[in-house]
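This part shows subunit A:
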Amino acid sequence: MTKEELKSYLEKTFPGMTQEENIDFPVLWVEKDQIFEVAKKLKEDEATKFDFLFDETAIDWQTHFEMVYHMTSTTYRHDLEIKVKLEDRDDAELPSVEPLWKAAEMYENEIYDLFGIRFSGHPHLRRIFMTNEWKGYPLRKDYQDDDVISL
Partner candidate 1 sequence: MQLSISLLEITRAIDSWLNSAFHPHVAYGIELVLAGVAVILLVVAMAILMVYAERKLAGFMQMRLGPMRVGKWGSMQAVADVMKLLLKECLVPTNSDKLMFRVAPFVVTIVSFMTLVPIAFAKGIQLWDINIGVFYITAVSSLSVIGILMAGWSSNNKYSLLGAMRSGAQIVSYELSGGLALIVVVMMSGTLSISGIVQAQADGWWVIKGHIPVIIAFVTFIITSTAELNRAPFDLAEAESELTAGYHTEYSGMQFAMFFLSEYTNMFVLSMVAATVFLGGWMPFHLAGLDGLNHFMDYIPGIVWFFGKTFFILFLIVWFRWTFPRLRIDQLLKLEWKYLLPVSIINVLFAAFIALMGWYL
Partner candidate 2 sequence: METKDIKHDEFVINVGPQHPSTHGVLRLELWLDGEDIIDSKPHLGYIHRGIEKMSEALGYKQFIYLTSRMDYLSAHISNQACSLAIEKGLQIEAPARAQVIRVLMAELTRLASHQLWWGALGLDLGAVSPFFYAFREREMILEIFEETCGSRLTMNYITPGGVVNDLHPDFVKKVKKLIEQLKGNLHEYYQLLTGNVILQARTRGVGKLTAEDAVSLGCTGPVARASGVKCDVRKLHPYDGYDKVEFEEVLNDKGDNFARYWLRIEEMKQSIYIIEQLIDNIPEGSYREKLKGVVKLPAGEYYQRVETARGELGVYIVSDGKKEPYRVRFRTPNFSNLNALRPMLKGAKIGDMVSMMATLDLIIPDIDR
Partner candidate 3 sequence: MSASTIIFYIVSALVLVFGAMSVFTRMIFRAAIYLLFSLIGIAGIYILMNMDFIAALQVLIYVGGIIVLIIFSIFLTHQSGDKLPKPLFKRIVVAAGMSAFGLILTLGVFYRTAFKATTEMGVDHSARNIGRQMLDYHHHGYVYPFEIVSFLLLAALVGCIVIAVKIKNK
């Protein structure tokens, strides 16, 4: 599907969800509780078949988090970006998409490690880069490391 077709299809399938477009991808804004259902639909729907989650990350906007999912389809070769807004910065939690895409296991571990966003339903959520005792989440904008000597 081309970008335009995909946009109108998404509008039909998920009415009420905000759509945007950036320079690369069409963007679909999803509520955090719905993310698993939407992702499942997008992956299993014959018309979209987003079977390849090539990136998953988060952005710390200081007031809230933004989850970004980049996915593509190996059959149709169309790309999609899904965004989720997480209002509660201190206790951010959203459903894991690991059951759909195994790749998400590591991505979500990384996000958990560096942003402190928890994923419910993730089988082995752990800190992969930092040690288990590490205080704070380094990629948050307000992260302070006392040991760092500023040059």
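Following the convention adopted for this analysis, contacts are C-beta pairs under 8 Å (C-beta built on N, C-alpha and C of every residue); 3 or more make two chains touch, one makes a residue touch a chain; residues count from 1.
How were these candidates chosen? In short, all candidates are chains of the complex that A comes from, given by their letters.
Quick caveat, the model's predicted, so the values are computed rather than measured.
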Note to self: Contact as defined above, complex as supplied: which of the candidates 1, 2 or 3 touches subunit A?
What the structure shows: 2
Next item on the list: Would you mind writing out the residues of subunit A in touch with candidate 2 in their complex?
Entry: 22-25, 51-55, 57, 59-60, 68, 70, 74, 77, 81, 101-103, 105-107, 110, 114, 123-124, 126, 128-131, 138-139, 143
